[in-house]
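Attaching a single structure in structure tokens format; questions to follow.
Here the complex is missing a single protein chain, while all its other protein chains stay put.
Coming up: chain A.
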Amino acid sequence: MQFGIFTVTDITQDPTTGRTPSEHERIKGTVAIAKHAEEVGLDIFALGEHHNPPFWSSSPTTTLAYIAGQTSKLQLSTATTLITTNDPVKIAEDYAMLQHVSDGRVDLMLGRGNTGPVYPWFGQDIRQGLPLAIENYELLHRLWREDVVDWSGKFRTPLQGFTATPRPLDDVPPFVWHGSIRTPEIADQAAFYGDGFFANHIFWPASHTQRMIALYRQRFEHHGHGTAAQAIVGLGGQVFMRKNSQDAVNEFRPYFDNAPVYGHGPSMEDFTQQTPLTVGSPQEVIDKTLGFRDYVGDYQRQLWLVDHAGLPLKTVLEQLDLLGEEVVPVLRKEFAKNRPADVPDAPNHASLVKAKYGDRAPRQATPNANRGDNLTVGSPYQDTSTVEAAQSSSNSSGSAFGAAATRKEFVR
């Protein structure tokens, strides 16, 4: 089981002081948060993507590459990468690149984005959000698995003989999670590819999350990637802790009352009752988090939102201390209890390499000299002919782990 944090990268006024940090301050602060996440023993740091103020994270791979250079174990992820408005070609290139510089410490979570004005800035239309997510991901999936891609679709310029470079590290694409709050088609998409499904969870009642996860698990089994219990599930959460519960409540209330999204809406008491938000002692966070398993089953990844709504950097770092010292060690132990042996961990680079190659050495893509096109003379890489490349790609589509990885009859 993996534990970590995710950030939406909002720059929000601290309601207790009236002070708003600058973009630079908040960017540097977020890097400090990510590094501290590793120091306290968390596994994951996931970064949001936005293209409008008051958010700063327009270029997640730049940020994550820098964090990768400052850390050694932390797994880097996104929350979310916009599969609708980004060019799938650029996603394929950027995240393969990030894999190389981070030595495989990267996965990503795809989402559609819910900010209407963003779509036209990138030449898209929010009403096409779902078809965009489906088509773009299909292309991204191929670009990471086939050296040479011919492709045409509805939303993007066609590709003839295109190679996304660099090839994924060890020729193993990053693991992908699909995030959605209440769109059943996205749960089906994640299940179809044998990818992970992440439920944002934090702004919504448990019943929504329960339904979406149940659907994803059922479709995961339907598409032949394993049993429903073996599907790869991630959940969001949101916490504010102090040793004494009442201190946490008093300190967090002004941040809650003025927060983006839910501020000036429901009371903190109602909201903590109706959603995963926990404001209280570390023990209360432990109890609430363990309760998630009751309605989604054994799952693989738990991320918390700890740094939004104008909370000062110092406070956020203290939250990480509490997570690392008091919460996560207990959760690791408790979640391991009664966990069936055939429920897998979330795939990471090492496990994906193992699943693909066993004990063999992974492929190291080495290009031939430039000849100007990929179409007429075999593969652009030294180790494979075009024919072999096509074969290996058709064999490796779908699940790269678990029982389905060896399945041969997978048809797309």
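Details
One rule holds in what follows: a contact is a pair of C-beta atoms (placed from the backbone, for glycine too) under 8 Å apart; a residue touches a chain by one contact, two chains touch by 3 or more; residues count from 1.
By our rule, contacts and distances are computed from a predicted model.
Of "Chemotaxis protein CheW", "FMN reductase", "Carbohydrate ABC transporter permease" or "tRNA modification GTPase MnmE", only "FMN reductase" is the UniProt protein name of the chain excluded from the display.
Residue-wise, the contact with the chain that is not shown comes from A:219, picked out of A:219, A:242 or A:308.
The residue from A:69, A:184, A:291 or A:340 that touches the chain not shown here is A:184. When the omitted chain is restored, the residue from A:116, A:161, A:205 or A:291 that touches it is A:205.
The omitted chain makes contact with just one of the residues A:103, A:150, A:270 or A:342: A:270. Touching residues on chain A toward the chain that is not drawn are 130-131, 134-135, 138, 153, 182, 184-185, 187-189, 192, 203-205, 208, 211-212, 215, 219, 261-262, 264-266, 270, 274, 411-412.
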